[in-house]
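All remarks here apply to the structure that follows.
In this view, the complex is presented without one of its protein chains, the others remaining in place.
Here is chain A:
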Amino acid sequence: MNDTDAELYEQVHLGEKQALEKIYDRYEKLLFSLSYKITGQKELAEEVVQEVFIKLWTKKGIYSASKGKFSSWLMTMTRNTSIDQLRKRKEIPSDFEYGEIPSENPSVENLVEWKEEGSMLRQAISELGAEQQKMVDLFYFKGLSQQHIADEFDIPLGTVKGRIRLALKHLKKMVPQTNVKGGK
């Protein structure tokens, strides 16, 4: 029931379908929600989740403990895959739509960490200035190139990196540091 991610991944490595299914059940909603946030399309988000799990299943050894916590790694892979998919389709949604909840029925987070971190993060993001909100969104959730960001903000290319760091650091400061969890 409560296998750790690392234990489950070990079983996936050995070809245990049930272990993959457990990981799937655990992360389906988070990964789908993340990909939907990035791509803005449910069909595309499903494709991304599928691509992530195909990699997880077929590429033995794609994850190892040296890559950090499993959940963080899985989220990063989902983010990168989402951005790749968007780029392939050249449909980068440039409109800034933060905090839009797409489903008619509000849904809830199914993971404790998501629930805790999520509400604090969204709160913190909403308290950032409009410019910094947009910076976080275009850089992290849209994965735009440095040039593209410079154009959006009409700022010199050389200042983009500094502005990104500033916004992210500001955000970090605003999120209460509650849990010091040792990642398992």
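We adopt the following convention: a residue touches a chain if its C-beta (ideal position, glycine included) is under 8 Å from a C-beta of that chain, and two chains touch if they have at least 3 such contacts; residues count from 1.
What we mean here is this: contacts and distances are computed from a predicted model.
Protein name for the hidden chain, per its UniProt entry and selected from "Cytochrome b561 bacterial/Ni-hydrogenase domain-containing protein", "Putative FAD-linked oxidoreductase", "Na+/H+ antiporter subunit C" or "Anti-sigma-W factor RsiW": "Anti-sigma-W factor RsiW".
By the touch definition given at the top, chain A reaches the unshown chain through residues 13-15, 17, 20-21, 24-25, 28-30, 32-34, 36-37, 42-43, 45-47, 49-50, 53-54, 57-58, 60, 72, 75-76, 78-80, 83-84, 99-103, 105, 107-110, 113-114, 117-118, 121-122, 125, 136, 139-141, 143-146, 149, 157-158, 160-161, 164-165, 168-169, 171-172, 175.
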